[in-house]
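With one protein chain withheld, the remaining protein chains of the complex are depicted in position.
The chains carry the letters A and B, assigned in the order they are written, with residues numbered from 1 in each.
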Amino acid sequence: MEKTKNKSAFLTKTLEIFKKIGRGIKIFFTKMYSNKKSAIGFSIILLYVIVAIVGPLLFPYDSTVNTANKYLAPSLEHPFGTDWMGLDVFRQVISGTSSVLQVAFFTAFLSIALGTVLGILSGYVGGWVDRVIMTIVNIFLSVPSFPVYLMMAALFTIETPITMALMISIFSWAGLCRAIRVQVISLKESDFIQICRVMNMSTGHIIFKEIMPNLFSYIAVNFVLILRGSILASVGIMLVGLASYNPTDWGVIIQAARMRGLMNVNNVIIMLYPLVAILIFQIAALMLSQGLDETINPRLKVL
Amino acid sequence: MEEKTWNEEAKRPSAFKRAGRAVLRFFKKNEYIFSKIGFSLLTLALTTIFLFFLLRQIPGDIVDIYAQQLQYSRGLPYERAYELAVQLLNYNPNENIFAAFFRYVGGLLRGELGESYLQEGVSANLLIEQRLPWTLFISSVALFISFFLGVAIGGYVAQRRNGIANKIASGYIAVTGAIPDYLMALLMVTLFAYQLKIFPSQNNFDIFTVTPGFNIDFILNVLYHAALPILSSAIIQTGYWIMQMRGSCIGILGSDYIFSARARGLSERTIRKKYMNKNALLPLVASFGVAFGGLFGGSVLLESIFNYPGIGLEITARITSKDYVVVQGLVFFSAAMIIIVNLIVDLIYPLIDPRVKRG
Partner (left out) sequence: MQNEQTPLMQLKDINMHFKKPGLQLGSKNIHVLKDVNLDIYPGEIVAVIGESGCGKTTLGKIITGLFRPTSGEIWFDGKKVSGLFDKKINSYAQIQFIQQDSYAALNPVRTIYQSLYAPIKTMHRKWKKSQIDERIEELMSLIGLQPSEQFLTKYPHQLSGGQRQRILMARAISLDPKLIVADEPVSMIDVSLRLSLLNLMKELNAKLNMSFVYISHDLSTTRYIASSGRVCVMYLGEIVESGNIGDVIQTPRHPYTRALIQAVPIPDPRFKGEGKLPLKSMGVGSLESRTQGCAFEERCLYSCEKCFGSVKYVQTETASVLCNNLEAVPSHPIYKTD
């Protein structure tokens, strides 16, 4: 009797959790599409994600060199033409999507996680913890990030997107941390948080159920901004030649084309494809972040 | 000592005490200043430590590599080269790390930022002297152009929110926001330099045709070479400043005192000149200051694309050639400049913004 009761209780609990997740996902999508800007931005990014996952399966990248096919014009078989080694550019771009997006999303997740945790800690606990964390944040905001990226890239060769993500996160979390800390401090003094203490609520409850929901909108916007920034940083590092772990990564293609000489128009055209791919992603991310910002803060609707 | 009699004189505390109290009052009155300075020093110190220990993570026996290089370039026996390598790197693997750190800091305080092992007599200080002016040249010109242009346009469109100018501005912001300066530089180089051949694609001036100095040929040549870097950077940055200025102005224009100024019958032009500009610019000036500090980081990629001999390019080149000591010195210098400029901005800002009180 006990066992069946426990089993059914377990099943109902898991069902409840699934229902909650389902509801959460529905709310997520509704929020994304509620605003025209964010709808477009989100759709494009979603498209990129799908391409990253499904693309290599549909258009596998074949790295056999065939110099006879050098610099072919765009055709049905090679929608973007071929490069100096006869390799199909279109498939290169598709194959590189995954690596680019991996860097972007990992960096965003890491930076957000680190920045949020430390920001809440710093803002809520205050005292010397706050001062220590803020000093560290200040350091990371003062040191010029790019030279240090180069230093680290040279010292520890970057071999996977995750390593790259780790490295870029080191400088991305600081800005978010400071902003979250400011918000937490102001929330801490607000009436509705003070009354939680009068009502004897535990600190955990206050932080997770009362303070964090107020931060979600800010975190969402910053997530998208970090996506943008990390792509810029990673492409930048590749342009200097320090992170060629994936020859189809967009930054590497651009760098390779540059190295081959931009006097040659063919190289320029080859460089343009991944460049435009990057640009479209950036614009989509920008629109998404602006759209989210507008839904959260309707007063910002400028146009 | 005479006995202190109960009169006025005896009540006066000693001069020492008075001086001490005056010092305390001085510190207390300028609390804000001193706390900011102290904080900056702390950040600087921690940055030094961070960079120092970062460099210690170099894999492989770097001393050995250096020693071999020195052996080759200066024709020294290995033991002598090894000693020299240790000295240059400030890195004796057998030495206590704290002692090494203190030696490094000692050197820093004397102004030595690090010496190169590839070329004799080349130190980070020298490189800064040679390269920094060029970096600052293109970066600050770009910054100034984009700032003033952006602020002017931003202020203009903020007052005409429904006009076509605003729509164009928004489009411009969107596009330039998406393109980083180095990608814009690539596009510009490809278009104007390689294909159309209007502007040069490399270097800061033509060594073969002009001689450095204050002659008109040299100056024109420098400007000619600097055109593309400055242009690509400025085009992108202008978008940013337009956005900032417009946002700030819109915030101001929505406030009650502007509303009452309009009710009093002041023209838009007067409102713009007397109220909007000054108020909206305040936070922007702070941003500008911070951006100026950031210039010292050198736009690494921009310089790399144009092969422009600035600090950024230098850092890149030296990293790839493993001249880490110089790199550390250059990066430290950039970080220190950023911290100092931020400090200056923090100290000056209260003087112009009466809302931020000191102490």
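Going forward, a contact is a pair of C-beta atoms (placed from the backbone, for glycine too) under 8 Å apart; a residue touches a chain by one contact, two chains touch by 3 or more.
Small disclaimer: the values here were computed from a predicted structure and weren't measured.
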| item | value |
| --- | --- |
| Absent-chain contact - pick from A:160, A:214, A:244 or A:264 | A:214 |
| Residues of chain A (touch criterion as defined above) contacting the omitted chain | 190-192, 194-202, 205, 209-210, 213-214, 216 |
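Keep this in mind: only the chains that are shown with their structure count from here on.
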| item | value |
| --- | --- |
| Contact footprint of chain B on chain A as seen in their complex | 135-136, 138-139, 142-148, 150-152, 154-156, 232, 235-236, 239-242, 254, 258, 262-263, 265, 268, 271, 275, 278-279, 282-283, 286-287, 302-303 |
| Touching residues (chain side chain B, partner chain A) in the complex | 39, 42-43, 46-47, 50-51, 54-55, 57-59, 161, 166-167, 170, 174-175, 177-180, 182-183, 186-187, 189-190, 194-195, 246, 250, 294, 296-298, 300-301, 304-305, 312, 315-316, 319-320, 322, 324, 327, 330-331, 334-335, 338-339, 342 |
